[in-house]
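Only a single protein chain was left out; the remaining protein chains are all shown in position.
A and B label the chains in the order they appear, each numbered from 1.
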Amino acid sequence: MKKSKADPKGVLTGSHFMDGDHAIAEGGLAAGCRFFAGYPITPSTETAERFASRIPMIGGMFIQMEDELGSIAAMIGASWGGKKVMTVTSGPGFSLMMENIGLAAMMETPVVIANVQRGGPSTGLPTLTGQQDMMQARFGSHGDYRIIALSPDSPQECFDLTIEAFNLSEIYRVPVFVMTDECVGHMHEKVVIPPAEEIELVERKWYTGPIDKYLPYKNDKDGIPFMVKAGDGYLFHTTGLTHDERGYPVINAETQKINVKHLIDKIDNNAEKIIKIEEKETDGAEVLVISYGITSRVAYKAVQDAKQGGIKVGTLRLITVWPFPEKRIKELAKKVKSIVVPEINAGQVVLEVERVTAGKCRVVSVPHYGGWVHDPDDILKAIKEAV
Amino acid sequence: MIKAATKTKPEPKNPMEGILRMDRIPHIWCPGCGIGTVVTSFAEALKKNKEDLDKVAIVSGIGCTGRVAGYVKLDSFHTTHGRAVPFATGLKLAKPDMKVVVFSGDGDISGIGGNHLIHAARRNMDLIIICVNNFNYAMTGGQVAATTPLTANASTAPFGNYEYAFNLPYLAEASGATYVARWTSLHFRRTTKSMQEALKKRGLSFIEVIAPCVTLYARRNRLGDGLNLLKYYYDQSEIQHGADTRGLDISYQGKLVVGKFVDKEKPTFLDAMNQHLSGVLGDKYVPYGAIK
Partner (left out) sequence: MPYFGNLKPIIGEIHINKDRCKGCAFCVEYCPRDVLELSDEFNIKGYHPPFVKKPEECCYCQLCETICPEFAIFVTVKEEEEEGEKVESRS
């Protein structure tokens, strides 16, 4: 993996007061993204607008495509042209992009997609918050594959995690989602953008060997194949069909097993390196509150109230939602009495928690159907009942 | 082979072997299918233009014609159904120095991909779209497509097609394409010439090539085999360069007007972007294409 420093032209160093959407755009620019193909959708449009107004001065491409299907297809094409690419969307657009997200996963193309979630399903609540696409990020496209999804809880994290998303997608050649929501997306807060020299970036593994020996999908020692871009004389072929090391389609069960297992192992075997969580006071806790995104900030109030009431509460904030931090949660499940999972959906990540804990402790879901954040008292009530 | 000379020469190779991925030949197309002929026309065009093969990329969608990307030895991409045109758009915008060719079928480009076709033409993206029209969705078994002529039989129109078909050159021209031509696979030398012109031209070039589909379209409509379909092209095609695209509808086994219909100049998407933004932003604008 080649490490590189950010291009100062794209880094708006300084202390800013901006919302999450804008921070995502700035994060992308700081990470070296110079290609954005998108489609306007509330509440994510501000990211596209900011990118469109910033990129002509930096040097890059912004194109508003005719729909989200075209956006994701153009992004994959541009990624094979060697560029770092991103787009931003919300629920309905996310659904439209799903087929080609599968293509990006199959072709092992680095792309970054930010989903500023809103109330669903269907057109739902365009202007109000939700966290209802978490399972869709994991299972949205057909077939078996793995992706990475990050969940920022503030505009500052929107900036930081977008850069992290780019680095992860370049290392693992996989679509990476920044799963934020309308609340964080439209919330104005202080965002500190460091100088370019302090931003660490990773480039994809470019192949540098002899042209006639290049195999597009031959795994390197770390389990990830080398990548090339069009126009460098490799005359390679890549396809969405099940393929072998040469990138040629091979339609049989043996190749399918190798191909699909590779897509799965690429992320599962490296899960420990990818996963980021934030734990607070989990030692000796009776109740553990697992949350992510904006809900973690609302849960903070409930947790403070519970601690004042004498309950030993620990928190685990999922910064990486997929791959799911199974190992740590399994360990904690043995030590705590119960786990409370508040989320702005009818219960999605809680299903993973239930699966992983496998009955070792009680799991309490605190769903919220969308449109607003939780009332901290609802979470407090759940914590009290969980003891 | 009659050889009177005393020296022994190496067995000559088919000139197509240089541009084909020979480890994947023989291909999967049916006997009498016209796609192979169109691929040869394309290879001839590349040869005659002396194109730098490192700088030509080919993008295909799904379908019989969509398999072309897998057989041609260029940077080739086999993408999802209908999304070859936006994929090619992204690739072209990321690598403006390359020539990007979309080589796909009528169902892929004008059916599911119809929206992307008209927008790429509207933007005058610098792409070459080669649309092989065999009047049905062949790969999945011969279903009715947006280009199936009225009254023709197809597997999902078993009693005859009652939908009107697209007039593809008209659609392309109306959307803004700057080079529009239609040929049949029988007019292979003229197809090569059109492809040569399109490769040299900047802007959205749309070339429709009508090709026989023996196993499905011809069989379901009892039109015979490849030779019968080629005879139909021979008898019914009429070359009318510059014809008004409005009159180019194809009725069932009806007249086929072929030729080069549109060849005009218009700023491409990148030209228009660079021109406009440097006019508005002056020195602050970083022209695209200058920075890789």
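Following the convention adopted for this analysis, a contact is a pair of C-beta atoms (placed from the backbone, for glycine too) under 8 Å apart; a residue touches a chain by one contact, two chains touch by 3 or more.
Quick caveat, the model's predicted, so the values are computed rather than measured.
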Displayed chains contacting the withheld chain: B
Using the touch definition up top, pick the residue from B:G36, B:G176, B:P267 or B:G289 that touches the left-out chain. B:G36
In chain B, positions touching the absent partner: 1-5, 12, 14-17, 20, 25-27, 29-37, 40-41, 44, 185-186, 188-189, 214, 225-227, 230
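In this text, only the chains that are shown with their structure count from here on.
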Mind checking the centre-to-centre distance between chain A and chain B? Centres are C-alpha means, answer in whole Å. 38
Touch list for chain A against partner chain B, complex: 34-35, 37, 56-61, 63, 65-67, 69-71, 73-83, 85, 99-100, 103, 229-241, 246, 248-249
Within the complex, chain A is touched by chain B residues 21, 23-24, 53-55, 57, 59, 69-70, 73-80, 82-83, 86-95, 97-98, 115-116, 119, 277, 281, 284-288, 290-291
